[in-house]
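Note that one protein chain of the assembly has been removed; the remaining protein chains are unaltered in position.
Then we have subunit A:
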Amino acid sequence: MTEKSSDPRPTNHPARNPHWEHDGQTLHLSGRWTLRRLGGNVATLERALRQVDPELLWDLSAIEALDSAGALLLWQAWGNQLPAHLQMEDAHHRIFARLAQIQPITAPPRRPWQFLDQLGGFLIETAHDLWGLFLLMGALLLEFGRGLRHPRGFPWREISATIVNTGPGSLPILTVIGFLIGVVISFQSASTLATYGANIYIINIAGLSILREFGPLITAIILSGRSGSAFTAQIGAMSVTEELDALRTFGIPPVRRLILPKVIALALVVPLLVLWTDLVGLFGAMLVAKTDLGISMRLFVQQMPVAVPSFNLWLGIAKGALFGILIAWIAGFHGLKAKPNTTSLSRETTNSVVVSITLVILIDALLALVFAHTGITN
C-alpha cells in the first residue's frame, strides 16, 4: 500500500473515508482508498463514480492511501481503462499498470455428465479397493508365514505395544456399554416373559443373545471406532511425514512392521475383550432378572451353563478374533491408501470406520444364516 499522509487523525477516522469533490473541470479524490476503508461500500462508490463526466480531470494526487482493492474500484468505474485526463503519482501509476495487465480468471471447465463421471469413478475405485484389500490380505499371510520361519524378525515389540494400547484402554467404555446392553435386553424381555410366567427363560434369552451376538458385535464396533480409526490415522499421518517412505527405503514393507502386528494384536485382544463384555453384560442381565423377575443370582449362575451350551460362548469369542483381524486389516488398508494431505487423511479415516463396522455386521449376519442352515444352532 502506498501511503503518504501526515494527517494526525487515526486512520479509521470517518473524515479519512474515500471521497471526492468537484472543482470546475477537476475531480479531486482524497481519503484512504483501501480495502478496509471501503468496507461494504464498494458497489455504491463504484456506481456513483460511473456517473461522473468522463471528460473531467481526475486528480488522485491528494489520495492518502491506495491499495489494489481501491485501484480496482476506480479502474472498474473507468470502464477498465485510464481516463483521458488523469493526474497521479508514479506509485499509483504502477498499480494501474498492473491492473491493465491482468488476465481474468475463467471458471474451471465444467465437464458434462458429471454425475456419470462420479458414478463411474466410484465403481472403479470400489473395484480397486476390493483388489487392494485382497492383495493386502495376501501380503499379510506371506509376512505371517515369513515371521513363522524367522521368529527373530517377528514384530513382537509392535504386537505387545498394540495390545497395551488397545486392550486395557477399551475396558471402561466396554464395561459401561456392555452392562447397559445386558440391562436393556433383560428389561425388555422381562415384561413379555412375566405375562407367560416363563420368568426362568430370561437366562436363555439373555445368555444366548449376549454370548453369541451382542458381546462380539459391541466389542467389534467399539474397537473399530476406537482403535481402527487410530490405526488409519497413524499410518496415514506417517505417509504425510514420509515415514512410510523411510521404512520402504530400508527394504522393510510397511505391512510387516505396521499392519501385521496390529492384525495379530487385535486377533488376540478382541476375544479377551469379548469375554469381558460378555461378563458385564450377563451381570447387568442378572441384576434385572433379580429385581424384575425375582430370579436369584445363584439360580441365574447355576442355570446358565445348562440353558446356554458353551458352544455359544466359544463361537462368540471366535467371532471376536475374526472381527479383530477384519478391523486391523481394513484400518491398515485405508491408512496405506491415504494420500499425504488433510482431505485424503480424514476421508480414509472415516472410510476405515464405516467399512469395518459395515463388514462386521454383514459377516455376523452371514454367520448367523450359515449356522442356522447347517443346523449348528446351539
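Annotations
In this text, a residue touches a chain if its C-beta (ideal position, glycine included) is under 8 Å from a C-beta of that chain, and two chains touch if they have at least 3 such contacts; residues count from 1.
The working rule: contacts and distances are computed from a predicted model.
The listed options are "ATP-binding cassette domain-containing protein", "Cytochrome bc1 complex Rieske iron-sulfur subunit", "YeeE/YedE family protein" or "NADH-quinone oxidoreductase subunit M", and the UniProt record of the chain not shown names that protein "ATP-binding cassette domain-containing protein". Contact with the chain not shown here comes from a single listed residue; of A:Leu72, A:Leu258 or A:Val274, that residue is A:Leu72.
Of the candidate positions A:Gln101, A:Gln114, A:Thr249 or A:Thr374, contact with the unshown chain belongs to A:Gln101. For subunit A, the list of residues touching the undisplayed chain reads 1-3, 6, 34-36, 38-40, 42-43, 67-69, 72-73, 76, 91, 94-95, 98-99, 101-106, 108, 339-343.
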